[in-house]
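All protein chains but one are shown in place.
Order of writing sets the labels: A, B and C. Residues in every chain begin at 1.
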Amino acid sequence: MVNPIYILILSLVIGFLLTIIDKAGRKLSLFFLYGVLSFNVAVMFIWFYQFAFVGRASLMIHTAGFIAPISINLKLGLLEAFVLLLANLAGLMSAMFLFKKLKETHISGLILYLVLIMGVNGLVMTRDLFNMFVFIEILSISTYALISIDENKRSFSAGFKYMIAGGITSTFFLLGIIFIYYFTGNLNLDTVLGNSSMLAMKTGVFSIFLLIVSIFIELKPFPANGWALDVYQAVNSGITSVIAVVNSAAILFVFYKILPLLPDQYLMVFVGAGIVTFLFSNLIGIKQTDPKRLLGYSSIAQMGLVVAAISYTTKLNISQDLVFIMAGGIFINHFLAKAGLFWITGIIKRSEIKDWGILRNNTPLLLLFGVLLFALAGLPPFPGFWAKWEMAKIFVSNNLYVGLAAVLIGSLFEAFYLFRWFGYAIKNERKEESLKPVDFSQLFPVAVFVLITLLTSVWIMIRVYAFDLINFLPVAAVFGMYLLNFLKAKLKAVLAIIVVILYGYSIYPLETALQSLFGIIFVIGSGIMIITTMNRKGKISGFYGFLLMMILSMGNLIIAKSFLSFFLNWEFMTIAAYLLILRGKKGQVPALTFITFSLAGAYLMLAGFGFMPNVLSSNAIINTIGSIEIPLAAMILLLLGFLIKSASFGLHIWIPGAYAEAEDDVTPFFASIFSKTGIFGLLLVAISFIKHSSEFNPFYWLGWLGAISAIVGAFLATFQEDVKKLMAYSSMSQLGYIIASVSLLSHLGWISALYLTLNHFMFKAMIFVAIAGVIHRTGTRQMYKMGGLIKKMPISYITVLIGIIAVSGVPPLSGFGSKWLLYSSMLEKGWYLQAGVFFFASGVSFLYLYRMIHTIFLGQLKYEHQNVKEAPIYFLIPQVIFIMGIMAISMFPNLIIKPLNSIVGNYFASTIMIDGYNVTSSLGHWNGNMVMMVTMGVFIVPLVFLILFNGRTQKVKQFNIVFAAERPESPQTTHFAHNMFSHYYKALGGLTKPRIQNFWNSVSEWSNAIAGLFRQIYTGNGQTYLLHILLYIVVLYIFLGV
Amino acid sequence: MEEILRTLEQQFAITHQNKMRDDLLFVDVKKDQIISLLTYLKDYAGFTHLAFLQAVDRIEDKKFQLTYMLYSFQLKTNLGIRVFIDREKAEMISIDKLWAHAWQYQRELKEMFGIDFPGSPRVDESFVLESWEEMPPMKRDFDTLEYSIKTYYQRPGRSTNDPKKYMKKKLYNNFAKSPDTGRKND
Amino acid sequence: MSITTKALYVIISVIVATIYGLALNGVVRKIYARVHGRFGPPVWQPFIDIIKTHGNNVAISHGIMYYLGPVFRLAGGLGTYLFIPVIFGSVVFSNFSLAGDLLLVMYFIFFGQLGMALGAGEGGHPYSPIGIARGLAQMTTFEVPFALSVIALAIQYNTLNITTIVAAQQGSILNWTLFTNPLAVVAAMISLLGMNMHSPFSIVLAPQEIPIGPPIEMNSSFLATLQTNRGLFGAAKLVLFMNLYFGGAAHANIFVALLIMILKTFIIYMFSVFVGAAYPRFRPEQSMRFFLKWPTLIGIASILFVAYF
Partner (left out) sequence: MDKKDMKNIEKEMKLANEGLSEKERTLFSDARPTPVRPLNKYVEKFLNWARAESLWILGYGTGCGAIELRPLMTSRYDMFRYGIAPRPSPRQSSVFIIGGYASLKTIKRIVRSYEQMQGPKFVIALGSCTINGGMYYDSYYTINRINYYIPVDIYVAGCMPRPESLIAGFNKLKENIKAGKCDGMNKYAKNFDWYKANQKKIIKDWNMPDYNW
């Protein structure tokens, strides 16, 4: 066991000797530098191992042979070891990253670096206030100097600002020490803590305040942090990551150490200040386009959040585990991700996030970048996610709603700018020149940190939350497919199908009633749909992994046993969906919209789950939710979250872009399967609600919302030229039906909802697959550019025909069943006007359905499509399967009605009678089988009649039409397709003005404008920054109310 | 009006003037002066409206007579500008820059008389005749009867009568005796 | 009941309805002519027309969907008719009303329209989709007052079963929906104008602007099929309205009941004929706005009336 004091000693000794060693060559001095840094890491690793796994008590080191408080003492406990391990590792890695720089720079750079790391180590370990001051000064001075390692004007000026800020905080710190010494006669932290009653009076608190606030200023709270931002932007990336991460970690630890001095009642000020910092830094962050400055804002925000978390946990005295997950989670997340990202900015060296498309050329680096970015955005399975989860729970249980809201809004801002950045890296229009090969010395640190991030995540999932292996499957799938990247696409598709089948088989025993229905949709449906993707050629890296991730996480939703597991998989699903949308040709903006809305939904749900009671159960929550009473607030928040996924009116902005711009064979997944997760969520909430109905019934309003979604979706679909957008809005409309029928909360209503869900799943899947085939063959999404394809693609046409009959609810196909159930249940419930709206909506749906089938398949075939062939077989297989499905349940409605009746029977008393194929509700009856028979009868009779009576029937071609005695000039001018419903637009188009779109646009504009306003406080002037700091301290003092 | 005519005489070398009515005058002008004349009339004299542009085949003089019929809304007067161009090399300056709609007249003249208007838009497209391959049919040296007989299968047995005589004989035997027409015939 | 008897009954029922529907068309043409001061075609002219179009010895077909379009249309008419019980209490004329209720009938109307729209679409003539686009657009709007009126009925009679609705109206003339729920009847009758596509809502077929609209390419037997459907479908719609709003046709003697049906449906039809003869045609957007204004408000009022008063 090496005494950690040797770290300090060795660093100092080597530091002083370096000037001499350097005479023997830079190699030797570098060897010594790395040697010392590695030594630090090794020592800390051993100690960390000892504390964490062997269970050693924490170590007190007394210097100068005296016992504290007479001498300075150092403490090395689990926390210290942990922080120092990370800090030293970051130090070593940063040094590695700076290898080239250190080779060239003046020897003082190396010395300063060593001293800086030594300062950090000391600062973390020391228990003496004055000693702390000394170390802070050591740290600060070495930092000033290192800032200007690049020797340009901006870094000098940044260093100077840093010095001013450092100077003033040091002054306050010193003042605080003086006062504390005056009151307690001691400077040893433990002793002072022991005598904290001596500081309970106003002046005492003031002295502690001075102490803490100076440390706090060092942590760059908003708005007194202008100096720090300049530093982040101007300084060499390696150094920045040290400043942002290592320095911050040390200062933060000091803050943590001295925080207990402050009486509990004053801690809330720092919680508030931290959250304000988090919110506003992230808000300003959305204005940033320079990646380093952007990361700077993010750093500041994250530090604010950590400060808030630490202050709050200190105030609440909650269990150490939670503190670790909450504060530590955010901290470690920030620590690893930020360091890594700063390094990557150093590698890429592009000062505009728009130019980051260059990253695409280097897959490993892109992967590292992605992992770090997702970690920073607080997505699962990374530590930040768990921290936010716990934070939401704690904040809610202590009624700190404003704080929670601020944190979540801030997180959303952060996610927005991070994903915008990611979007630019993955996708933009420009062609990028190839990236220079990255030095191993630069890549290695990033890789190490990514690895640590992942390991930490896994560790948290297994050790802290004890998740089943099944929850890892989505992530495992991604990595598995990444490893199998060398395989051909078809092989991968087959593999994916096998995985899905095995997965479905393995979760089948876990499923009961309602779960099996959604299991069919999520798992079996996906399995069928994967066949479509087999048409792809080449390797198509990074597709099947995300697809599997989405499918498996959707499957996990239905068997999730806890809210956390549910939410975790929900987030996995969102991530996978985001990445899949981003793959589309013009996927950047839609993907950003999607992830922003999805994350907003996720944060609402997070808050909602915060309100939920803890459940520990061995059964899936969908089965146990009935016994849990969901508080109203949670219900509303959760419903909002689910409504975003099911693209309800007002929250539907993401849907056209996401559906349209995702790749054609992926869109069916979104439209037919992914959208059902929102419905599943709604059912989850509703099941609890029906068992514990409260006075306020959100579902009544949800019913109206569904009706409005249905009608607005239908209207919007009617006026689209883009077939995929048309179908996207159609989905919105159809999901409106489902939302409304779920909200009926009645037996018939739920049968209707589930019937609609299954029906929508099938017809939307087959239509989208058919459309994908058409787009694949014709190469356009604009409907008016197609036409007459029935002759070339008859099977696709039949699919679409059956699909639209099923959508529109025309008997005899299954669509009518859903309409009959819907209206019967609505009238039964007394929702008369809603039923009227649905009648209107289903009428309007004819418009867009006819428009779609006519403009694509009927009318005039274009010259350029004369040689188009039927869609590839891989597109046809799923279509045929779904056609058979639709036909089966149309012909034999009992196949579906009976199971649904028994499923819904678990929640409501049955109100329908099933006699043979005759279904009787309290209002009317419907015999699907007989309808089918009669329809076939009345169809065949005229057909036979016509065949018999028609004279010589000449088959003619497309131009053999009566064209007012002229001949058609070209198919383009003869095909009536573009702006087909102009007359309808004239009459009712006013209803489709993009009001909601405008609303969200103005939300984003206002956020931008406010961000711009706040950003203006950073003038770049050192004196202003100084003023900020002083004013900030005054304001904080006033808030403290001492 | 007088003033305008005077200006025309002084500035544009009008060769001939003919006043048909108070509000209908014709002037003849040389081919090369037509643009400047029309410009003057349109921009200064208030003859803003080009009513029509048509041609007469003066085969005896070996000339085409082009008539630009202008109208002034202020003076409420029609003014015909006549230009004689060579029949053999029938070519005229296009005035579609002055009156955009003139291109249509010029296109018609090109089709019916073969008068070319270089630079006029779409002047070579067919105007009313589809697939016409003969000489321009309105030229007086084109024998339409001969063409019709050659092309359209005359039905034998058709006879032609002078309407006036025929009517007298066939239908209105006593028409001449009626007091009304009788007096006129005298 | 054996299948053969049922089939026989259905055939009788269909033939009666078709003949009645076509004759009604003939009568209406005669009436129009008399209004104009003409003799007009003979009443049986529609039958001759159908025989003649069927008798055409050449036909052209644009493809399978085109071929099936008229079949769909007639199947739609047949089906709509067959799901309506024509005469209350009659076995012969009960059709297949066991298969479903009012909702089924309302949605089966679309079956023929959709099929026809597709068939006409394959014809490739631009006027067809123009007519269809107008027709569908107009349909979405006139369905609204009708649907509202049907909802009002469902509230009033607490059922969607047509036979039950008719049964509830028996006894006295004052039991008719016409008198028990006049607002719903007004709304429905206005939407009937749209359904019948008489002027002022005849823009779909607009012979002057888009010659005859959707069926412009239809010829020979295809056209004859459509003409047959015109009679049958028209009769089916009128029978539906009679059942829902005018007490249906019920009498112990089947022929008297048929007479009642003929009388009632004739009067219902005359309503739209008179309106059609008196009013000029709306433009598409005008008719859409019209239906969504007063008729819809009346429909909502009828719902509120039965639901809350």
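In the analysis below, contacts are C-beta pairs under 8 Å (C-beta built on N, C-alpha and C of every residue); 3 or more make two chains touch, one makes a residue touch a chain.
These numbers come from a predicted model, not from an experiment.
The hidden chain, counted over the whole complex, makes contact with A, B, C.
When you scan A:Gln866, A:Thr973 or A:Asn1021 for touch with the missing chain, the hit is A:Gln866. Of the candidate positions A:Gly542, A:Pro971 or A:Gly1022, contact with the hidden chain is made by A:Pro971. Although one chain is not drawn, its touching partners on chain A can still be listed: residues 861, 863, 866, 951-952, 954-960, 962, 965-967, 971. Chain C residues in contact with the hidden partner, per the touch definition given at the top, are 29, 33, 36-42, 45, 48-49, 51-53, 55-60, 207, 211-212, 215-220, 223. Residues of chain B in touch with the missing chain: 128-134, 137, 142, 144-145, 147-148, 151-155, 157-158, 160.
Here, only the chains that are shown with their structure count from here on.
If you average the Cα atoms of chain B and of chain C, the two centres end up 61 Å apart.
Distance between chain centres (mean CA atoms), chain A to chain C: 54 Å. In terms of their C-alpha centroids, the spacing between chain A and chain B amounts to 80 Å.
Contact residues on chain C toward chain A in their complex (touch as defined above): 54, 56-63, 65, 67-68, 70-72, 74-75, 78-79, 82-83, 96, 98-104, 107-108, 110-111, 114, 117-118, 121-130, 132-134, 136-137, 139-141, 143-144, 147-148, 151-152, 154-155, 158-161, 211, 216-217, 220-222, 224-225, 283-286, 288-289, 292, 299-300, 303, 307.
Residues 788, 790-791, 797, 801, 804-805, 808-811, 816, 819-820, 823-824, 827, 830, 832-833, 835-836, 839-840, 843-844, 846-847, 850-851, 853-854, 858-860, 918, 922-927, 930-931, 934-935, 938-939, 941-943, 945-946, 949-956, 958-964, 974-977, 980-981, 983-984, 986-988 of chain A touch chain C in their complex.
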